[in-house]
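Notes follow once the structure below has been shown.
Apart from one protein chain that is not included, each protein chain of the complex appears where it belongs.
Each chain gets a letter, A and B, in the order it is written, and its residues are counted from 1.
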Amino acid sequence: MSLALPVRGRRRSAGIRNFELIAGGILTTAMVALALVAPTLFPNVNKMDLRARLLPPFTDLAHWLGTDPLGHDVFARIATGGRISLVVGVVSVLGAVSVGTLAGLVAGYYRGIADTILMRIADIQLALPFMLMAITFIAILGPGLPILITLMIVAQWVQYARLVRGITLTLRDREFVQAARAIGVAAPVIIWKHVLPNAAGPIIVLMTLNVANNILLESSLTFVGLGVDPTVPSWGGMLADGRTYVQTAWWVTVFPGLAIMFTVLGLNLLGDWLRDRLDPTSSR
Amino acid sequence: MTGFLLRRIGLAVFVILAVTVLVAYSVRLSGDPTAMLLTGSGNITQADIDRIRAALGVDRPFVAQYLDFLGGVLHGDLGLTFFGKTSVNALIAQALPATLLLAFLSLGLSLLISIPLGIHAAVHRGSWSDQTVRLLSLVGLSFPNFWLAMMFVLIFAITLHWLPTSGFFGASSLVMPAATLGLILCAINVRLVRGAMLETLSTQYILVARSKGLAERLVLYKHALRNCLIPILTYVGLQFGDLIGGVVIVEKVFNWPGMGSLAFDAISARDYPVIQGVVLVLATLIVLVNLAVDIAYGLVDPRVRLR
Partner (left out) sequence: MALALGGALLAPGLAQAAGTLTVALASDAESWDPIDTFILDWGRVGSNIYDGLIQRTPDLKLQPGLALSWEMLDDNTRIRFKLRPNVTFHDGEPFNADAVKYSFDRLLGEEGGKGPQQANYTAIKSVEVIDDMTVDFHLGSPDPVLLTKLAGYGAMIVPPKYVEEHGEEYFNAHPCGTGPFKFVEYTPKVSLTLEANPDYWDGAPKVDKLVYRFIAEAATQVAELQSGGIDIATLVPISLLDTIKADSNLTVESITGPNAVALRFNTKDGITKDPKVRKALIEAVDREAIIEQILQGNGKPIASFQSSLSFGNDPDLKPIPYDPDAAQAALTEAGVAPGSKVELDFVGSDATFREVAQTVAAFLQGIGLDPQLKSYETNVLFKDVIPNGKTGDLFQMTWGGWTFDYDNTAYLLYHSGQYWNPYDKDQTLDDMLEKQRNTYDQDARQTILRQIADYVADQAIEMPLYNLNTIYAMNKRVHDLPPTPDIRFRFNGVTLD
């Protein structure tokens, strides 16, 4: 997916930077906090009350964002659903970054056959439409959180591998790396001490943006029935289930939609701020 | 140059083959087409299923089935669908233009808006308008495209009756799908253009051009824009790949008869010939576009030498 763009802007004015940090920080922290306390706050998120189905928002204190067609509290489900979004976003990115960084380091540092194999796999990955792959594999293995996360890792590790490979390639011929090699420092040590620190900035930026991107992706896949189990509260699932109620009970879709938007916006703002701080290409 | 081209073409063929093998094999792991026959509460026995499997040729080993497909491809024939025995070529000939039209239109729309907006934001960096553009583009990046599509249908088709709800019946049908995809791409591209432009504006030769007293408009649109086309091209190439294969959900919301819907339906029905055909065409297109982007680098920027 192409949402994660290393935009090479320049350092922006302090005012804007602070706005990004504060707004992004508040939005992200609020969503993370909500997801963390959700199990304590709403232990009975699946509790149904068929007599209280489709209550409009702001009419009942117990259900201030209304209820869904099964009488579930919309706010409780948004809070609990946020856990799925965050788990998918964070775990998939951690997985992709681990695999991708390792592959990129090996390919970039040792070049040769490892590099060729990596680049060919990357080419294949690029030519394989993600949705097609996702639909096929979910058909084989059945929907669920683990398969969803695995698919995202498979689709995204290449981004990190390419990034890290590029940085490693430029670094490995620089004097300080050559010097270290000449005095017999082992490759893992060189990579750990010299290469990784230089790659960390761009990687972290890409990670932030991909967490945001994968939250959107999860909601899209769940929306077409390819994501997490439809009975587990998740934002994409709420949008999918609420779709047919959009004209009669707008709150069932609008609030989870807003939850996605604010979370992703928060992460994007933080990503922008981080890029200003960490990406060497933007502070040149 | 010839050597480079030959190598690239060989590589492209390898990649396309690998992708089709991967998809053709894995889709067979996920079940076979006879399940579709069971959906109408049919009076079916295992013997019926075996008979139909043999008629479809899916009881043979994978290698035989795949070689059949390859043999057909060499003759330009993607085979017949399992259920209607229609030609897959014809299905793709119908879906591909719909997909390409939508892809070009939404990409065009996004560039038409994002290039001037991005340049404006870069030139007036830090200004009130720059901040607005940046914030709006971040908001644009932050909601799912299918949600936008649903809202468009609700407003423009159901409430206002301005546009057709779904399908592809003339120019008006294009407006909502293209706007949905175009607006989100626009949010991405405006950031891209702005960033690339900022980079370029600080380079030596723009300073020189300016100091020579060239008109600002000329400097921006002729010299600077040309220079930042490279990163833009790279991403537009990637976006094109996403657009032709990855807009399944938007296609479904608008019932758009494109490649994404075709693939989605074929996978649910396990109509192998259609899946193989779609993947072959999509992979070929994506590989070609990437090749074209590589070559365009050389044209846009003579500093990039073809290896």
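Keep in mind that, in the parts below, contacts are C-beta pairs under 8 Å (C-beta built on N, C-alpha and C of every residue); 3 or more make two chains touch, one makes a residue touch a chain.
Every value quoted in this text rests on a predicted model; they were computed, and no experiment measured them.
Listed residues B:Val175, B:Leu214 or B:Ile230: the one in touch with the omitted chain is B:Val175. For the chain missing from the display, the contacting residue among B:Ile206, B:Val253 or B:Val287 is B:Val253, taking the whole complex into account.
If you put the hidden chain back, the residue from B:Leu22, B:Val139, B:Leu163 or B:Leu183 that touches it is B:Leu163.
Where chain A meets the omitted chain, the residues involved are 46-48, 50, 53, 69-70, 138-139, 142-143, 225, 229-231, 241, 243-248.
Although one chain is not displayed, chain B still touches it through residues 30-32, 34-46, 48-49, 51-52, 55-56, 80-81, 83-86, 90-91, 94-95, 150, 153-154, 157-158, 161-173, 175, 252-255, 257, 261-262, 265, 268, 270.
By our rule, only the chains that are shown with their structure count from here on.
Averaged C-alpha coordinates put the centre of chain A at 22 Å from the centre of chain B. Residues of chain A that touch chain B in their complex: 1-3, 5, 7-10, 12-13, 16, 120, 123-124, 126-133, 135-137, 139-140, 212, 216, 219-220, 223-224, 236, 239, 243, 246-247, 253, 257, 260-262, 264-265, 268-269, 272. Chain B makes touch with chain A in their complex at residues 11, 14-16, 18-19, 22-23, 26-27, 29-31, 125-126, 131, 138-139, 141-147, 150, 154, 158, 188, 191-192, 194-196, 198-199, 202, 231, 235, 238-239, 241-242, 244-246, 248-249, 252, 260, 263-264, 267-268, 275, 278-279, 282-283, 286-287, 290.
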